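Got a structure here, written out as structure tokens. Questions coming.
As you look at this complex, bear in mind that one protein chain is not there, while each of the others sits in place.
Let's look at chain A:
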């Protein structure tokens, strides 16, 4: 089986890889590029733990082929902090204790960032609907939503 040569930009850096035709973007990120921030919860699009953006669009990397990413720009959780400086969402997740085991957290942060880029002042209901595809078994969601709303407010104030 011949491998496919893919050229992408991941978190701003041009990245090339070879992948199998049926290999998912999630497997490429985790197993070939050692970007293990995106998690595999279900592998079927239900949990959102594998969330990344492709050309600015939030998607499940478990339901995207690695080969499809050729020529695309991909952003993952690894690109969220600016060096040592956490993104306001990351900071607020710590302050609000919006994570316990943490397996859902990278996907939720990526999804929440994508929400705030599209809509800097979401209502709580809008935030809950936007994040409905990100499952969390630990927190009960309330702290997550509070952290997102608080980060949104801080980002509005800063801009």
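Methods note: a residue touches a chain if its C-beta (ideal position, glycine included) is under 8 Å from a C-beta of that chain, and two chains touch if they have at least 3 such contacts; residues count from 1.
To be clear about the criterion, contacts and distances are computed from a predicted model.
Visitor: Which protein name, taken from UniProt, belongs to the chain you can't see among "Ring-1,2-phenylacetyl-CoA epoxidase subunit PaaA", "Sigma-70 family RNA polymerase sigma factor", "Branched-chain amino acid ABC transporter permease" or "Xanthine dehydrogenase family protein subunit M"?
Guide: Options "Ring-1,2-phenylacetyl-CoA epoxidase subunit PaaA", "Sigma-70 family RNA polymerase sigma factor", "Branched-chain amino acid ABC transporter permease" or "Xanthine dehydrogenase family protein subunit M" considered; the missing chain's recorded name is "Xanthine dehydrogenase family protein subunit M".
Visitor: Among A:28, A:67, A:136 or A:149, single out the residue that touches the unshown chain.
Guide: Going through A:28, A:67, A:136 or A:149 one by one, A:67 is the residue touching the chain not shown.
Visitor: Have a look at A:57, A:85 or A:157 and name the one touching the chain we're not showing.
Guide: Hidden-chain contact among the options goes to A:57.
Visitor: Taking the full complex into account, find the residue in A:8, A:24, A:76 or A:90 that is in contact with the omitted chain.
Guide: Answer from the full complex: A:24 touches the omitted chain.
Visitor: Mind listing the chain A residues that contact the chain we can't see here?
Guide: On the side of chain A, residues 1, 4, 21-22, 24, 43-46, 48, 51, 54, 57-60, 62-65, 67-68, 70, 111, 114-115, 129-134 touch the unshown chain.
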